[in-house]
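Missing here: one protein chain of the complex. Every other protein chain is in place.
Up next, chain A:
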């Protein structure tokens, strides 16, 4: 099935290409974290008090973790998934009680000098349990009950994470919708419907809801005229229009009454409704200045003025992409995006070559979560999605995030290396 060279190691065929992609992202991350916090007065490379110093430890320990994962028997992950899930749920509850509040989110449990972020591990546990549950049902054809139970596996941690409240991390779970799509639980039509709902959501916020509804009415009118001899379609169009109208106004209502003001402002900034480069728009504005000023070749390593002089907040974590954009320019951005896209496409290919439904579903989960982080994180730095505080996998500074993504990825690599073995 594959022409890739394989090496007998860790009890199977490890997909070294994926490992290479992972490692290159880690190294790119390290250099950019170094640039982000670089202080010309203290140019030492491995100072453990600095973020890049710590990140070298994280990367090193992540490598050890990866090796460990590859050594452990693949079946272990399947069997441990309910326990792991239970533990993360407990941790998520714990963090709400004893957690350290950082930046408005009660998301971290302090352990010694480190802080553990349970929501990062919750993605892993959820993926594993979801894969296990859905694979157990894979002999039957997909039905609503299984979809519902699968959804519960996702929603439980989502609710707990939302209570921190860490909207960004919670949203990441929704990316798992592609898993359901792939496994046939959700049809393409519904996916399209969902995409349209999101589009309508954005339109409802960006424009006056009346304008949106009137535009919809015009489109529906045209459709009715076109299908004037097919009553059934006309009825469907009318129902769709009615639903859309209700939806648009409820979005407007929810936007005004449910969202917190800072979230509302972030959305407004993206939609161009408020232009406030000093206040709400500061992060985004500075972020786009950093990336935009990188131009084609970038300003060069450690030469980014936006980065060096702290104009962009959270530069080594959520806004690490600014440093890449500023110092490495369009070329650097394309390389990073290229690596991510290659990794994502490769994971899908890996998923599809698995013999077991468990491994396949899990791999899809990994792809979904990585994809969500990749798209949303970079998207927010360049102003196409609202600012949501989630890390860029393998690149952003932070032990919890690096470890959880590494475990996530390497469990999949383990499954893959083991795929020729007996399940």
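Going forward, contacts are C-beta pairs under 8 Å (C-beta built on N, C-alpha and C of every residue); 3 or more make two chains touch, one makes a residue touch a chain; residues count from 1.
We adopt the following convention: contacts and distances are computed from a predicted model.
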Complex member absent from the view - protein name from UniProt, among "Acyl dehydratase", "PLD nuclease N-terminal domain-containing protein", "Penicillin-binding protein 2" or "Transporter": "Penicillin-binding protein 2"
Absent-chain contact - pick from A:95, A:267 or A:348: A:348
Per the touch definition above, residue among A:87, A:203 or A:382 touching the missing chain: A:382
Touch with the omitted chain, as defined above, among A:29, A:150, A:329 or A:393: A:329
Contact set of chain A toward the excluded chain (per top definition): 40, 138, 178, 181-184, 188, 285-286, 288-296, 305-306, 308-311, 325-326, 329-330, 333-334, 337, 340-341, 344-345, 348-349, 351-352, 357, 360, 364, 367, 371, 375, 378-379, 382-384
